[in-house]
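Below: one structure, written as structure tokens.
Note that one protein chain of the assembly has been removed; the remaining protein chains are unaltered in position.
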Amino acid sequence: MKKLINKPENVVRESLEGIVYAHSDLVKVHYDPNFIVRADAPVMGKVGVLSGGGSGHEPMHGGFVGMGMLDAACPGAVFTSPTPDQMLEATKAVNGGAGVLHIVKNYTGDIMNFEMAAELARAEGIEVEAVVTDDDVAVKDSLYTAGRRGVGVTVLAEKLCGAAAEERSSLKDVAEICRKAKNLGRSMGMALTSCTVPHVGKPTFELPDDQMEIGIGIHGEPGRMRLDLKPADEIVEMLMEPIINDIPYKSGDEVLLFVNGLGGTPLVELYIIYRKAFEIAEKHGIKVVRNLIGPYITSLEMAGVSITMLKMDDEMLRLWDAPVKTPALRWGV
Amino acid sequence: MKKLINKPENVVRESLEGIVYAHSDLVKVHYDPNFIVRADAPVMGKVGVLSGGGSGHEPMHGGFVGMGMLDAACPGAVFTSPTPDQMLEATKAVNGGAGVLHIVKNYTGDIMNFEMAAELARAEGIEVEAVVTDDDVAVKDSLYTAGRRGVGVTVLAEKLCGAAAEERSSLKDVAEICRKAKNLGRSMGMALTSCTVPHVGKPTFELPDDQMEIGIGIHGEPGRMRLDLKPADEIVEMLMEPIINDIPYKSGDEVLLFVNGLGGTPLVELYIIYRKAFEIAEKHGIKVVRNLIGPYITSLEMAGVSITMLKMDDEMLRLWDAPVKTPALRWGV
Amino acid sequence: MSIARDDALNWIKAIAVVIGENSAHLTQLDADIGDADHGVNMDRGFKAVMKKLPEISDKDIGTMFKTIGMTLISTVGGAGGPLYGTFFLQAGMKTAGKMELNLAEWTDALDAALSGVIMRGKAELGDKTMVDALTPAVATLKQSVNEGQPINKALELSAEAAKKGMEGTIPLVARKGRASYLGERSAGHQDPGATSSYLILKAASDTWKDVGT
Partner (left out) sequence: MSIARDDALNWIKAIAVVIGENSAHLTQLDADIGDADHGVNMDRGFKAVMKKLPEISDKDIGTMFKTIGMTLISTVGGAGGPLYGTFFLQAGMKTAGKMELNLAEWTDALDAALSGVIMRGKAELGDKTMVDALTPAVATLKQSVNEGQPINKALELSAEAAKKGMEGTIPLVARKGRASYLGERSAGHQDPGATSSYLILKAASDTWKDVGT
């Protein structure tokens, strides 16, 4: 295993310490239980926006804590959802009296831990709403399964909800924005290589040099199918087709196009991917009005990409363009 | 070779097309010869700041074109310096009458091509100054060799010079800022894995699973030495020691600490590196007053990291904090 | 005879040992159809439990189980944390104040624990989860109670039933948890959670093999 780490069991702790050294102007970090809150938390009268999940997806979620986005992030162990005590303490730390929104990615573990945390927080008199993102079209949705996974839309929802909360929208309204993003956004990803979970020490799955995994999950969960390597343009078609046809997106729709690197993919490749994704969208008459390109929801050092489309309306455009000041996303200030 | 590309010979062109689709609000792209200029170029009365180099180091340089940083970037073929005709055309395109600064990384090819371009531009009556960055302490400097390589300081110099030009400083003064950065900044990098040049199709060098390359160059040039893998903290010590002792940096110095990912290294590892680098700096009484953490000067998908320190004064701090609006670096607007 | 508080304590210690020994195995099973962390998570949890034991070794069985449940909830994470946390919390409620358990009480405790897991995870038999190992084990226990089996024999039978349930998950297509994303591709792999559940019940049978009627 080739990683720039010390001991696998120290990865989360030491990266949190790095964040403290680097961004104490933006965030505060609490240890045991681990959570990151914006430096000025709690902001009185403002809805607190909280998310969390396993580590290994950086900058999500900790890199999105700050003005205009998340009030708190709870990092679990690598690829393991955080625990209710982390979420409870973080919820208390960011509760400014207007309630707290939990943005939860749809994974059984995350759901159950956030459920328990919400129960505990409510028991302490804090108003909590939870919205579950489940935008990964690689997984067939069904009442009889765990349903679709929450991926790229989570990042976009965190930005939109953070902006809405900054405008002092009510918990109900901020949660409504989140549901809107959940309903209007779809994603799909693929991997060229596996990733190696530090405490496991070997790749989560074996992928031959001439093959790729289409529909990969951000924890290295195997995807829809394994195929021979293809040129980038064909790969983008394989990802865009299911994304566009799910809701579906229609001619005339205005969307945000998010091309996300999974951690080991260089930017030059992401732009090649974006190029084709953009052309496919335009071919369908879908207008790309905003974009995000880079590694924002990653899977350790996995080489691969995910594409997310989110249908935008005027309110969402306003919220997207609103100022944000976090370690990983920053504009307008 | 596992890459999200189509044909190797199309990598540069197609990624430029992606940039056009994504950032037409910030930049304009010219093909044959290839160069990127800010959308509002030329800015009359402002010094034009131009850089360029081989592709494969994204976001450097194209991602830094925009208000407050570069006026133009010339992308060569992957790992190959661009040609004089690109530089000449780009220089003309950004000349607002106040002259143009060429920021050149110290590689024989870059030097010679930029020299020819400057000769041609001057022949056309454009005032051109060139400053060569050479901050890589992995290479022993000497009059009898090509000298130290230009690496991380280049990114920082581009930000500082762009801000100075935005303040309408003269060509002489903007070049002076660049020399200051060149003289006050030092870097060193290391690699866990090689990278694969698209048209070559196989790794530039072989690195056993239990070894790392200390002092790697951003083109995969072998470094100072090859050692057995070590924990991150020891690796950081191996990089920081030569960096600190070169100029040297002294107790009481205020520095910008830049931890750069080489393309295949996830952010979580960069924060673990930053943590140790910060602690070593503080241990030496060196005060870290600014930082930059992420993949900004990369080597395709190489897994590895480079550390750059730049001694800051009040003028440089003001220029660093000044607004910047480019695809890869953005704040204050 | 019955299961004394110290027997219960020894069971917990035995679980910590067996989970530690099988951590890599459980993680590998999870790598095949999940995200390669079940063993590590459970091991982290039961190491934390071991640290807590001194505080509770003089308490009643219910308090002991409840504390273990809380500890697992705050240290395991993932799906395993809330599920096994609930498992012990519920068992703790049933055994509140008790310093020893007879077979019927043990059976009631496990039955409540299983119901808790189902309540929390909403999995049904055949969804390829820990429920597939726990359900037959509890069923056998109830039968043993009716048949008046000696405790050790009953525990042995329940462990065997759990083992069959665990092995029975191999051909199943997962409908709950991460493995469900794989659809058909989840078939042919043994469920890690069902495996840890078997190990936990097996540990009870091994620890209490000398506890007769």
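The letters A, B and C name the chains in turn, as written, and every chain counts its residues from 1.
Basically, a contact is a pair of C-beta atoms (placed from the backbone, for glycine too) under 8 Å apart; a residue touches a chain by one contact, two chains touch by 3 or more.
Note that the structure is predicted; figures quoted are calculated from it, not measured.
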Using the contact definition given at the top, list the shown chains touched by the missing chain. B
Chain not shown: contacting residue from B:48, B:84, B:263 or B:327: B:84
Among B:149, B:180 or B:276, exactly one should touch the missing chain; which is it? B:149
Missing-chain contact, candidates B:95, B:113 or B:154, resolves to B:113
Could you please point out the chain B residues that touch the chain left off the display? 33, 54, 76-85, 107-109, 112-113, 115-116, 138-140, 144-146, 149, 197, 199-200, 204-205, 217, 219-222
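Simple rule for what comes next: only the chains that are shown with their structure count from here on.
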Based only on mean CA positions, could you tell me how far chain A sits from chain B in angstrom? 29
Two or more other chains touching the same residue: where does that happen in chain C? none
For chain B, what residues touch not just one other chain but two or more? none
